[in-house]
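Read through the structure below, which is laid out as structure tokens, and then see the notes.
One protein chain omitted, others in place.
We call the chains A, B and C, going by the order they appear; numbering starts again at 1 in every chain.
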Amino acid sequence: MTDPLIELRDTLRAFAREREWDRYHTPKNLAMALIVEAAELAEHFQWLTAEESQSLRDGDKREAVHDELADVLIYLVELADTLGVDLAAAARAKIAKNALKYPVDKARGNAKKYDEL
Amino acid sequence: MTDPLIELRDTLRAFAREREWDRYHTPKNLAMALIVEAAELAEHFQWLTAEESQSLRDGDKREAVHDELADVLIYLVELADTLGVDLAAAARAKIAKNALKYPVDKARGNAKKYDEL
Amino acid sequence: MTDPLIELRDTLRAFAREREWDRYHTPKNLAMALIVEAAELAEHFQWLTAEESQSLRDGDKREAVHDELADVLIYLVELADTLGVDLAAAARAKIAKNALKYPVDKARGNAKKYDEL
Partner (left out) sequence: MTDPLIELRDTLRAFAREREWDRYHTPKNLAMALIVEAAELAEHFQWLTAEESQSLRDGDKREAVHDELADVLIYLVELADTLGVDLAAAARAKIAKNALKYPVDKARGNAKKYDEL
């Protein structure tokens, strides 16, 4: 089996190289593109209630939401690649930090989530 | 080998379940959290020139940038999971679309990238 | 009476000039700073229900929220100034467009707000 993050990184490297787009792919530009795609994703949910936001799972915006999720992943992989960061390793390290920061017995069901614990 | 996106999804499911945080994890909230993390990532680059933004690769903000990249991936995986979307498949499908939209011979080195081709 | 948007623009011009910060204030950098501040504002609301989000009006995060609202306005005024745009006039023109796009009789109480009308 191929690691999809590695496969994606290699595909995107070739995609940019063939089109001579590398010059646009500075960390600054990619970080900006990433946030723009994250906002396009959020736009689908902005006027919905929490309950309604669940229904996008099967709704007619399904393909658009798929595409936005993909765009965020694409720019994230390109940004990490440009910075020489192993995304999967970074995520594992961050989850280990979070486990120390939010121990189960203190964090359980706590509305003062994340920032105010 | 384990697929890191699947492994991450399963770890995050357990992490949220143990802390009874699922109730916060509506698509709407996760989309909002994703964009907030993308902005925290972008903040490291906002006043830098394109050239300076390269140097974060080895600079002293390195750990902070790793953590922000990880946070974006974490919320992206959680959002895709809540919506029942296979992220790797969505990215492959999007790249196939992009290849049709930006054929190599037209897109090469073109400053009118992406939105104005 | 002084127009607060003009007063703010002039104060910010002097503030940046004294500190020789103009060189950082390209439209690109200011647009990035604006979105980062908007995200810091959104962060206060991300895990709250719609109802809870009302309560920030008097809560202990009140000063922090004031500061974030101010930061968004500050960067917006600086960006408009750099681009030579009259913000108040632009807003009036946009509202006139919106009035044509969302006529009262069609838009009233419509859940298909804005993007799907």
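Operating definition for what follows: a contact is a pair of C-beta atoms (placed from the backbone, for glycine too) under 8 Å apart; a residue touches a chain by one contact, two chains touch by 3 or more.
If you're wondering where the values come from, they're calculated on a predicted model, not measured in any experiment.
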Shown chains in contact with the undisplayed one are A, B, C
Where the missing chain touches subunit A, by residue
24, 29, 32-33, 35-36, 38-40, 42-43, 45-47
Tell me, which residues in subunit B touch the chain that this view leaves out?
32, 35, 39, 43, 47, 49-50, 111, 113-115
Residues belonging to subunit C that touch the chain removed from view
1, 3-5, 7-8, 11-12, 15, 18-21, 24, 26-29, 31-32, 34-35, 38-39, 41-42, 44-46, 48-51, 53-54, 56-57, 65-67, 69-74, 76-77, 79-80, 82-85, 87-88, 90-95, 97-99, 102, 104, 107-110, 113
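What we mean here is this: only the chains that are shown with their structure count from here on.
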I'd like the Å distance between the centres of subunit A and subunit B, where a centre is the mean of that chain's Cα atoms.
2
Rounded Å distance between subunit A and subunit C, as computed from the means of their C-alpha atoms
25
Multi-chain contact sites of subunit B, meaning residues that touch two or more partners:
24, 29, 32, 35, 38-39, 42, 45-46
